[in-house]
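For reference, the structure discussed in these notes is given below.
For this depiction, one protein chain was excluded, whereas all remaining protein chains were kept in their positions.
Let's turn to subunit A:
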Amino acid sequence: MLENVKSVILVLSGKGGVGKSTVSTQLALTLKERGFKVGLLDVDLCGPSVPHILNLENENIHQGTDGWVPVYLDKEQRLGVMSIGFLLKSRNDAVVWRGPKKTAMIKQFLEDVYWQDLDFLVIDTPPGTSDEHITVMENLRQIPQCSAIIVTTPQEVAIEDVRKEITFCRKTGISILGIIENMSGYQCPTCNECTNIFSSGGGKSLAEISKLQFLGCLPIDARVGKLAGQGLAAVKELPDSTTSKVLNDLVTVLAESIQNGS
C-alpha cells in the first residue's frame, strides 16, 4: 500500500476545530509551491471540508483502471486531492455510515486511490480518537515512511485532548514529527495590538513535556481564513505573513526528513 509515496504525513489533533484542515491544505499547497509532488487525502467522512477550502466542490472523482483518480488542483498535476466530499451529492448531505462501514470506506480510501508517484501524501483526519482514527492508524502503522504532525490550540481544554492523542500515537507506534500551535494570537486590524484570545504558549510547553519537536505558532489571521474557499496558497498570496514563514519552515523540516529517509 502506498509504495509510490515517499512520505506520508498524518495531520492529527485530539480536539475538534483546531484548524487541522486549514493546516493540511496550506501545508499541501506550500509543498506544491516548493516544487514537490503532493497528494492530499481528506478522511473526514462526516464533515469533509477540503473540497470547499480548495474550491473544488463541483469536481468528481473517476474510477480508472488502476483505482480512483484523484482531482488535480493544477494542470501539471502537482497536487492531487481525494475526499469523501467528492462522492456526496449536495453540500448539505452528511454520510451517516456506522462504524464497520466507515472502516471499510477508509480502507478503500487508503488502498484504492491511484496517486502516481508522490513526494508527500498529507492526510487530514477527523478529530478525536474515533473509529476513523483507529482505522487510519491501524492501516498506516506498518508503513515505515509514515509520521504525524500534531495540531493544537494553546488553551488547556485543547491541550488535554491532544495529550491523549500523543499517547494514542505512541501506543499505535506512529512516529510524531512534532507539534504545531494554531490560533496563537489575534492582531487587531485597527490598532495592531495582539490579544491572546486562547491564552498562549500551550503548544510549546506541551512539546517540552512530551519531548517532541515544536514546529511553530500560527496566529489567528482573518486573511488566511478568507483564503478558504479559493484554493489559494498563503505562501503565495500573503508571503510576508507569519503564517507563511511558519509553513515554509515546516516544509524545510519535512524536506530534510525525506532526504534523510531515502
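The criterion applied here is as follows: contacts are C-beta pairs under 8 Å (C-beta built on N, C-alpha and C of every residue); 3 or more make two chains touch, one makes a residue touch a chain; residues count from 1.
In this text, contacts and distances are computed from a predicted model.
Per its UniProt entry, the chain excluded from the display bears the name "Cytosolic Fe-S cluster assembly factor NUBP1 homolog", taken from "Amino-acid N-acetyltransferas-like protein subunit Mak10", "Vacuolar protein sorting-associated protein 21", "DNA-directed RNA polymerases I and III subunit RPAC1" or "Cytosolic Fe-S cluster assembly factor NUBP1 homolog".
Checked against the hidden chain, the listed residues A:7, A:30, A:83 or A:103 yield one contact partner: A:103. Of the options A:49, A:83, A:147 or A:184, the residue whose C-beta touches the omitted chain is A:49. Screening A:4, A:195, A:213 or A:252 against the full complex identifies A:195 as the residue touching the chain left out.
Residue-level contact of subunit A with the missing chain is found at 14-18, 21-22, 44, 46-47, 49, 52-53, 63, 87-89, 91-101, 103-105, 108, 126-131, 134, 153, 155-158, 160-161, 163-168, 171, 186, 188-191, 193, 195-199, 220, 222, 225-226, 228-229.
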